[in-house]
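Removed from the display is one protein chain of the complex; every other protein chain stays in position.
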Amino acid sequence: MPGLAFDNYQRNNYLTTKGYGSPTATSTGTTIVGCKFNGGVVIAADTRATSGDIVADKNCEKLHRLAPQIWCAGAGTAADTEMVTQLIGSNLELHSLHLNRKPRVVTAMTMLKQHLYKYQGHIGAYLIVAGTDPTGAHLFSIHAHGSTDVGQYQSLGSGSLAAMAVLESEWNEKLTKEEAMKLCSDAIEAGIWNDLGSGSNVDLCVMEVGQDAVLYRNYLTPNVREAKTRSYKFGRGTTAVLRESIYSLVEVQEEIVSFKSAAEAIEVDA
Amino acid sequence: MDIILGIRVQDCTIIATSKAFTRGISILNSTDDKTRQLGEHSLMAFTGESGDTVQFAEYIQANMQLHAMRESYELSPKATASFVRNQLASSLRSRKPYQVNVLIAGFDTKTEKPSLNWLDYLGTNVELPYCAHGYAAFYTSSLLDRHYRADMTQQEGLDLLQLCVKELQLRMPMDFKGVLVKVVSNEGVKIVDF
Partner (left out) sequence: MSDPNSINGGSAVAMVGKDCVAIACDLRLGNQSLGLANNFEKVFQLGHTFLGLTGLASDVTTLSETFRLKTNLYKMREERTIEPETFANLVSSTLYEKRFGPYFVGPIVAGINSQTKKPFICGFDLIGCIDFAKDFIVSGTASDQLYGMCEALYEPNLEPEDLFETISQALLNAVDRDALSGWGAVVYIVTKDQVVRKVLRTRQD
């Protein structure tokens, strides 16, 4: 990828030899799934982001848009899934502009796998790519090292085992759109309840052949926080202040300049 | 185990550095000077990996002199510290970083104010009223916290330094052969009898 700078790499290796450990990035210890149905494909994800055992974000977005009708669910290192998805999304748009055709799902998948293979797994993105194009509906999964799978249903992330259990028991060849949506959200829910790395809500995206993709942000919200029964508001003046300074952000300066004098002011032979 | 200490008082900054030059278990020299003058009104004291220290200090010194010759003015103490920090921070990203910690004492002739900056090999830079590097900081911080005032005179500052050195002589496991004391004020850098 153009623009990645490695100059801190040596420094951090040096710091490691001095005994400093390395910190952890936000990871989407995640459940993501995808499943095809008659005439389209659905993908879904949970919305929990973790760093270590801390829940960093309770309602993050793991469904990324690669093209208007190609979407992608990401697991693994959160920054990597976000950045790789943005990069390939941009390149895919340039590519489709160049060819004057709608982008294809296999193209997106190939660009992603070639990029990830180049980085030998160091870009920790685990993706489920799905979408519709002139050749029909497609569903792929991609691992960080660059391998890909094709299937009627897929699951990835730390909750993939729980989700796959649901997919394996409920999936059949003749699913309708509504059944596929139910199956995917059930599979994500299995992850939400049974996997510690997954939680909060279900996001879902439906892509039907010949139609715009529809994103259902927070399709299910089974973990709404109970409203507090009391307020913890502090009385004003609770906190002791040593110094206070007030700055105004807007400074209005009015000056009337007539067009005539402005035109005269232009210097041409300075 | 090297000692470098700095105290900023009302109209000058005092720097004290231990005179012992050690390698392993031996003291090789008892008249060492762990400082370099960077300009008319700025002085840098340093400790760290032997070899790196003097090399780095003289590299900075040469660059400051070059700047003064090219531009016909000297960098302010704040700008000096920022420059040194930048050198340390970029060195940290190289194959073999300088392992040098420094204090920069300066007197800004524009604002008529003395200053003292604490910098370590990671590129940390803070402006402080008093500070030290290494173990000396553990022994002297409490004394400085207790007795320091921003409006101290040079003599009061030296008296406070005397207190610190006494404590170090009492508690440090090694004889550091006393300290070399320099003062950076309006009149430039001067060695003080101590």
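A and B label the chains in the order they appear, each numbered from 1.
In this section, contacts are C-beta pairs under 8 Å (C-beta built on N, C-alpha and C of every residue); 3 or more make two chains touch, one makes a residue touch a chain.
Remember, predicted model here, so these are calculated numbers, not experimental data.
Contacts of the undisplayed chain with visible chains (whole complex): A, B.
Note that of B:Ala137, B:Leu163 or B:Val192, the residue touching the chain absent from this view is B:Ala137. Residue-level contact of chain B with the missing chain is found at 85, 88-89, 92, 118, 120, 122-128, 131, 137-138, 141.
Of the residues in chain A, those that touch the hidden partner chain are 3-12, 15, 18-23, 25-26, 49, 51, 54, 56-57, 60, 77-80, 82-83, 122-123, 228, 231-250.
The rule is simple: only the chains that are shown with their structure count from here on.
Chain A and chain B have Cα centroids separated by 50 Å. Put simply, chain A touches chain B in their complex at residues 7-8, 10-11, 14. Those residues of chain B whose C-beta lies close enough to touch chain A in the complex are 92-95, 97.
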